[in-house]
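Quick notes on the structure that follows.
Left out: one protein chain. Kept in place: all the others.
As written, the chains take the letters A and B, and residue 1 is the first residue of each chain.
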Amino acid sequence: MLKYTLKRLLQSLVTVLLIVSIVFLLMRLLPTDYYFREDELMKFTDEQKNERLEAEGLLDPPLVQLGNFFRNMVQYQIKKGRSYSLDQYIYAKLSGQGIDNPKNAKATWAFNLGISRRIQYGQPVQKVIGEKFAISMKIGLISLAVALVLGVVLGVLQARYKDGVFDHVGTAYTVFVNAVPHLVSYSLILIIGNQIFGLPAVYSSRDEFRSLILPVICLAMGSTAGYMLWMRRYMVDELNKDYIRLAKLKGLSSTKIMFRHVLRNAFVPLAQYLPYSILLTVGGSLLVESFFAIPGMGPMLSQAIPRYDLNLVQAIVMLYAGLGVIGVFLGDLLMCLFDPRISLVGKGEAR
Amino acid sequence: MAKENRKKTPQELEEPIVKLDVDYSTVDTDPKKERPFGREYPQSRSRMPEKQLFEFAEYRPQDAERIGYSNYSYWKSVLQNFLKKKPAVIMLCVFILLFIFTYVAEWISPYKVAELQQDNNSIFLLPSSEHWFGTTQAGKDYWVITWYATRVSIGLAAMVAVGQIVAGTVIGLVWGYVRKLDRFFTELYNLIDNIPTIIYMTLIALMIGQSVGIMAAAMIAFGWLGTARNVRNLVFMYRDREYNLASRCLGTGLWRILFRNIFPYLISVIVLRLTLAIPGTIAYETTLSYLGLISEEYSLGILLKNSRDYFLRFPHMLVFPAVIVSIITITFYLVGNAFSDACDPRNHV
Partner (left out) sequence: MSENSRLETVDFDARAKQILSQEPILSARDVEVTFSLRGNKLVAIRRASLDLYEGETLAIVGESGSGKSVFTKCFVGMLDKNGSITHGSIMYEGEDLTHYTEKDWLKIRGRKIAMVTQDPMTSLNPLKTIGRQIQESVELHQGLKGAEAKRETIRILEAVGIQEPERRYKQYPHEFSGGMRQRVVIAIAVACRPQILICDEPTTALDVTIQAQILDLIRRLQKEQGMTIIYITHDLGVVANVADRVAVMYAGQVIEVGMANEVFFDPWHPYTWALLSALPQLGVKGEKLPAIDGTPPNLFNKIQGDAFAPRNRHALNIDFLEEPPMYEVTATHQVKAWLRDPRAPKVEQPKAIMRLSETQNDKGTDPNAYHPHLDPNRETLVEVKNLQVTFGTGRKKFVAVDDVNFQIYKGETFALVGESGSGKTTIGRAIVRINPVSGGEVLFRGQRVSGRISKAMDTQVIRSMQMIFQDPMASLNERAKVDYIVSEGLINHHLYKDERDREDKVQAALSEVGLLSEFSSRFPHEFSGGQRQRIGIARSLIMQPEFIVADEPISALDVSIRAQVLNLLNDLKKSRGLTYLFIAHDLSVVRFISDRIAVIHKGRIVELAESEELFYHPLHPYTKALLSAVPNPNPYVERAKKLLVYDPSVHDYSVDKPQWVEIIPDHFVYGNQRELDGYRQEIAAKK
């Protein structure tokens, strides 16, 4: 089990690194103008530009830049002093040179993903993202909790009373949510929430609670429908299986069959996608956040792209890739915990 | 009479005993040979005297062969089942009318899309007999814009959906059938699928461009994944069925096995995915437009995006495109699901 976990983790890491590398190299294909602020572009001469680029190593061959990027990803930073990359730090320690920290200033290990050049000039990217990530996570987690509870419960009820009124209403809801573009349904919620209940149409930090109600509803609405749909489908699938017939032949009532047999078996396939969807929701819904002007990850991406804040885009991609890969990995692990048939050790079936 | 027969062996009975054994090596069982209807033809039996009723009838092998047929036809059942889903059928008719109307609309209107001009005197007019859907923030006629955008969006959606499904099906077939390529495609799939597609779209918009054509190509390039995986899993189901082994025994080539033996079994799934890809693409287009990744003058997504800032005061900006978008997407969603239900042999009851 442990061996498998480590192997998968390593694989995931490779995947992330691969994606990051590809993205990084692709970015280098863009004109170098994007490394400057808009105002700098106006006033800098070509020579000045070249100097800057030279100094930051941006004129090196792309592969060298990639190497540097990975080297400098983790840094030992001394406050108001120099920063060491991991290899420099180790070299300094081993060679006896020691760390250059004359004033004994505070020093920390930190991620370094470059600086934002356009959105928040001069700020390290991870700091820019960090602030936004917190709020995205908050909305994401709340809406996910709501969606999961509602979706699973409603889906189970739908399957239990299959072909009844409730089932049809539930199906109509899932059809509506899945079929109508989110932009339209969000608009609908916004109109109803704003005109009838007087809730704020955009996010404001002064009235955080009330202004978050609509975004959470919007986010939860979609995933609730998803969980409902799949829960119902898996339950119905399970109900048609042979072992349910045997359970019925044992003399179990249909309620007991539902709770003792169907529920858990139907939840297993759902469980596999749970971590993935949690992580993605946490990452922030681009659309909802843009729509309600929430200062989360969502709008940041849509701002960073048209303004070509390359480091920021790159970091966001990395974050999403990481979240996605970890989500898939956790899902597989969860699946193993639930389903005894899946053995990660790969021993094959015992007879 | 039953009691009478009890304990008596056939030998004890007085009447001559008929030996029933048939020499099977001489029986003419050639079903092709036509035999004239004799006196035993069933309909004539009802007029037989009782004595004749209890005589042996002539044995006709064709009759024996004939009785087992089933008159079941898969596609006929699919069609019958589909037509039973009234909402889907009605919506489909509505959609067809709507699509035709996108061409009629501009023709019956005094305004033409190509001739629209910025007009600061008529911004945000509410619907009236002059401007049937009102006007935009630039004072342009919203009726012709909306219908034109509808046509653009439907065209885009159809193109992307067909592209995704064709690419997905071909890749899925090869992925599923050729064992050596399974690993490669699986890794490729994981690599792409682990990351939300929006990221790729972002990168493409950033690096290549934001025109509709590029975005459509990008949507196809990343949209085949789902179909391909679905197809691949289905191919796995059929790949080692005996009829495919039989074809391999007969030396049938790869592409003919894929397209004659496997593809026909997947048609229902492919049609389902195609119908669902259309609303999916339209919804995706609105999202991309909203995030500013598509630069196009008019499409339903763009109209919805533009309406965001005004619809609380000028609801007509939202209502018309939103209703049309919803009709299209709900139609295809319902049709797709109704079709997939109709294709499930378990529902052919």
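Here, contacts are C-beta pairs under 8 Å (C-beta built on N, C-alpha and C of every residue); 3 or more make two chains touch, one makes a residue touch a chain.
All values derive from a computational prediction rather than experimental measurement.
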>> Out of A:146, A:252 or A:334, which residue would touch the omitted chain in the full complex?
In response: A:252
> Which residue numbers on subunit B touch the omitted chain?
Replying inline: 1-7, 10, 13, 15-22, 24-25, 29-32, 40, 42, 45-46, 48, 50-57, 59-72, 74, 77, 80, 241-243, 245-253, 256, 260-261, 264-265, 348-349
> What subunit A residues would touch the chain not displayed?
Replying inline: 241-243, 245-254, 260-261, 264-265, 268, 338-341, 346, 348-351
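Going forward, only the chains that are shown with their structure count from here on.
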> Could you state the distance in Å from the CA-based centre of subunit A to that of subunit B?
Replying inline: 33
>> Using the touch definition from the top, list the residues of subunit A that touch subunit B in their complex.
In response: 15, 18-19, 23, 26-27, 29-30, 175-176, 178-184, 187-188, 190-191, 194-195, 201, 280, 283, 286-287, 290-291, 301-302, 305-306, 308, 313, 316-317, 320-321, 324-325, 328
>> List the residues on subunit B that touch subunit A in their complex, please.
In response: 190-191, 194-196, 198-199, 202-203, 205-207, 279, 282-283, 286-287, 290-293, 301, 304-305, 307-308, 311-312, 315, 318, 322, 325-326, 329-330, 332-334, 337
